[in-house]
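The complex is shown incomplete by one protein chain, all other protein chains being positioned as in the whole.
Let's look at subunit A:
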Amino acid sequence: MNLRRRRPALLVPALAATALLALAACGSADAPASGSTGAAGSSSGAAAADGDLVIYSGRNEKLVSGLLDQLSAATGVKVSVRYAGSSELAAQLLEEGDATNADLFFSQDAGALGALGAAGRLEALDPALTATVIDGYADPANLWVGTSARARVVAYHPGQAPEAAQMTSIDAVLDPRYKGKVGFAPSNASFHAFVTALRVTKGEDGAKTWLERFRANEPKAYDSNVAVLDGVDKAEVSLGLINHYYWFEKSAEKGESAVTAKIRFLGSDDPGALINVAGVGVLKGTDQKEAATKAVSFLLGPQAQKYFTETTFEYPVVDGTPTPAGLPALKDLRSSSVDLNKLDSLDRTLALLGEVGLT
């Protein structure tokens, strides 16, 4: 056995020990390349410096990093943002408990905020702040507030289901002609919200009957809304149950002419036209309460509301902000909107989906 061969086996543990010690000793050594968040005020690398507002964002970096940079610039609050899925972050926040570093949770859907609120992890917001949003788009106990809204829509393939352009009720997707031709995302939070809306509008029995008929029509389950829309676009299915802005995202990515699928906003009073919100909550025990309040206030302000309508193609939640071009006015859909506060009975919705076999 020569020396040359022997060395690596000994070097490995030795190097590893050294590396660990070095890293443990100086936390700042672990700034392996900052992401593209490194604009004004966003600190990257090591865990947040004291004084940074730590935001856990379940909303995609591509969609909101520009906005959070604007937030820093406008309010002078230095932010440090961690991106992951909303539900993963909610689970993480629940595991972290009161030891969390997070000050603000920016969620893709109200469900994750509701779960944190129910677990006592959210600090009540100033009622004056939550009062600025359209009625019903904030938690009744002020634990969280909606920041932007999105409508459930029916995506359709104009070649396969041209009649969907006139569709007014979600009941139309139960038509046997769409057997095996409807795409949906059973694990998606906004689908769950839609089912809750069904329960609110049709009653428990009515909702169950609807879901049973839906299942009998052999809908096709996809992993996400994005995948559902892709399915419609490629004519794997004729119809898809999604949120409106996915279509706009896809058009922005591929060019509108390259997207075959179209979307249809259903009529008022229909659960298929449910309005959902993305929103924020402040973590209990934050040491950045003032900065967090400033941040929430910014997100409800005109600059942020305009950002949502222009960049993410969502609806504003504060009256007076113009609706994005090409979208029906929110108030036309709003008359239909189910009371969002009734949407917190998620357990019952999931149980119902389990009973019917649509999970």
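Going forward, a residue touches a chain if its C-beta (ideal position, glycine included) is under 8 Å from a C-beta of that chain, and two chains touch if they have at least 3 such contacts; residues count from 1.
Just so it is clear, contacts and distances are computed from a predicted model.
A.B. asks: For the chain that's not shown, choose its UniProt protein name out of "AraC family transcriptional regulator", "Sigma-70 family RNA polymerase sigma factor", "Sulfite reductase" or "Iron(III) transport system permease protein".
C.D. replies: Hidden chain identified via UniProt as "Iron(III) transport system permease protein".
A.B. asks: If the hidden chain were put back, which of A:Tyr178, A:Tyr246, A:Phe265 or A:Phe298 would touch it?
C.D. replies: A:Tyr246
A.B. asks: Going by the contact rule already stated, which one of A:Ser80, A:Ser238 or A:Thr286 would touch the omitted chain in the full complex?
C.D. replies: Hidden-chain contact among the options goes to A:Ser80.
A.B. asks: For subunit A, enumerate the residues touching the unshown chain of the complex.
C.D. replies: On the subunit A side, contact with the omitted chain comes from 1-2, 5-6, 8-10, 12-13, 15-17, 19-20, 23-24, 27, 29-38, 42-48, 54, 60-63, 80-85, 87-92, 94-97, 99-101, 111-112, 115-116, 187, 189, 192, 221-223, 226-227, 229-230, 234, 236, 246, 249-250, 253-254, 346-347, 350, 354, 359.
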